[in-house]
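A single protein chain has been omitted; all remaining protein chains appear in their positions.
When the chains are written out, they are named A and B in that same order, and each has its own residue count from 1.
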Amino acid sequence: MPDLFTVIDDWLVSLLTGWGASGLILDIILSLIGSLVVVGYLLTLALFIIWFERKVVARIQDRIGPNRVGPWGLFQNVADVLKLMTKEIVIPSGADLIPFLLAPVIATATVLMLWAVLPFTRNAIGTDVSIGVLYLAAVSSLGFMSILMAGWSSNNKYALLGAFRAVAMLVSYEVPLILMLLIPVLLTGSMRINAIVEAQSIWYVFSMPLAALIFYIANHAEVARSPFDLLEAESEIVAGYHIEYSGMAFATFYLAEFLHAFTISALTATLFLGGWRGPFVDQVPTLGIVYFFIKSFAVYFVNVWARGTLPRLRIDQIMDFCWKLLVPVSLLLLVLTVIADKTALQFFSGYSVGGTAIEMLPRSAVLFGVNLLVAGIAVVSLAQQGRRDREADLYPETAVD
Amino acid sequence: MKDWTFIVILSIVAMATPLAPILIGRLIGPRKGNELKNATYECGVETRGDTWVQFKVQYYIFALVFLVFDVEVVFLYPWAVAYNRLPLFGVLAGVVFVITLAEALIYTIRKDALRWI
Partner (left out) sequence: MSLTPLHAIFALMSLFTVGGAVGVVLNRNLIYAAMYLVLSLFGIAGLFILLEAPFLAAVQILVYVGAISVLITITVMVTRCVFCKEPPPRQLTLVAVMAALVMVTLGFVIMTRFGGLTPAADVPADSIEQLGVAFVNPQAYLVPFEVASILLLGALIGAIFIARDDLPRDEEAVGGDDHA
């Protein structure tokens, strides 16, 4: 059965060439249609995502959540958007207007641009650039400037302080993120995202669970959700760097944050959970989009679950967790993975680096063993460190400096 | 090169998308600014002093260490792409690179520079 997206694409191309478009104009018109479709569906999805989150967090907190506006409260967010659109955007005195209004625009734009390289099915991808994974990392890092602009242009000490803390935290968690982004690239031999999905006959979460976990935790911190949401903690720094935003500008930041959370869930699903792969996807390619969304929502559910359940961490705990645990463990994992993989390739004859699920089984087993080893080392050293800290507290005289 | 047409168009559409609601909000929202409403927020009291923040060198140190690791990982990406083609020697060369930078991290941690005060 042909892919639905290929059918639509071919029909559009024939329609446009019938009207006389060709070459670059054809590309531009197709890209424009594609962009509008992507942005439109993402904004609609955002309404659904926010509803989903509010309902799940409410149930975790033993209450019902929005249930008045529309069936099961589905139109609550529409009502919220309409309300925010009619509120005044208060420009604080002394604020710089252009960076003030540009910051939410850039924050949303960077999230929307991430979707250019995520594949929905084998053939439905915005553009399969040869540097897909690095494009993801690069576009994520564009968000830092928008935070600094927001903090600075508000002309508010707390906003500036919040912006610095936010950037320090986000920048720290970018390191384990890009280190663990290396792992799918390593195992596939290409940075193209469609290539990474095609190579996952055994999902990478099964062969490298620790890498998937570190990648997911780093991503969770990148979107600054609880337990890492110190940046907008009401009791500490009163909404951090978007303290002076109101009305539609605030709504844009809010939207960008939720959309970012869903985007990183989709990212994790694509890079580690096999993206559009699933049973019967060769015969009916359009099923790919169904699997993609099921996996993304599953990861998003874990995201919301963690957000609703875990307590907030202190900023120094967050930083220590990143630099003293995640980064050393990522480096150790990277080193041991490549050494184990290459030596196994040299000495085992049935060891293949690509192919069907059965062929990949030895490699997955070796990599899984390495993951277990590194996880064990991490847990043991954490336990020893914990014991040293406890004894230093209990017996201060005998503590070794 | 054709790949990038979509990204360019998407970036334009993506920048226009949040800009439109904000401009609409500015148009149809009320604009009754008064001195009290526009004053910057400082937990309910009057703002005192200039808006500048004491420079804590931690902000700078974290950004600097991130920069060093960013450049390192950027070197590792081509190595990772070529990984399947490399002999064991090539892989070990990459491992030496990573170990050198792990030493940098250990130095920074031991010198207590990555502490947030």
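Simple rule for what comes next: a residue touches a chain if its C-beta (ideal position, glycine included) is under 8 Å from a C-beta of that chain, and two chains touch if they have at least 3 such contacts.
Predicted model only: the values in this text are computed from it and were never measured.
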item: Residue, one of A:F164, A:W276 or A:F321, that touches the chain absent here; value: A:F164
item: Sole residue of A:F5, A:W152 or A:F228 that reaches the chain not shown, by the stated touch rule; value: A:W152
item: Absent chain, residues of subunit A that touch it; value: 24, 96, 99, 129-131, 134-135, 137-139, 141-142, 144-145, 148-149, 152-153, 160-161, 164-165, 167, 171, 174, 178, 189-191, 314-316
item: Interface with the undisplayed chain - residues on subunit B; value: 1, 3-4, 52-57, 59-61, 63-68, 70-72, 74-75, 77-83, 85-86, 89-91, 93-94, 96-97, 100-101, 103-104, 107-108, 111-113, 115-117
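One rule holds in what follows: only the chains that are shown with their structure count from here on.
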item: Subunit A to subunit B touching residues, read off their complex; value: 24, 27-28, 31-32, 34-36, 38-39, 43, 84-95, 101, 104-109, 112-113, 115-116, 126-130, 133-135, 154-158, 160-161, 164, 167-168, 171-172, 174-175, 178-179, 182, 185-186, 189-191, 238, 243-244, 247-249, 251-252, 255-256, 315-316, 319-320, 323-324, 327-328, 331, 334-335, 338-339, 342-343, 346, 353
item: Subunit B residues touching subunit A - in the complex, by the definition given at the top; value: 2-15, 17-19, 21-22, 24-26, 28-33, 35, 37-43, 47, 51-53, 58-59, 62-63, 65-66, 69-70, 73, 76-77, 80-86, 88, 91-92, 94-95, 98-99, 101-102, 105, 108-109, 114-117
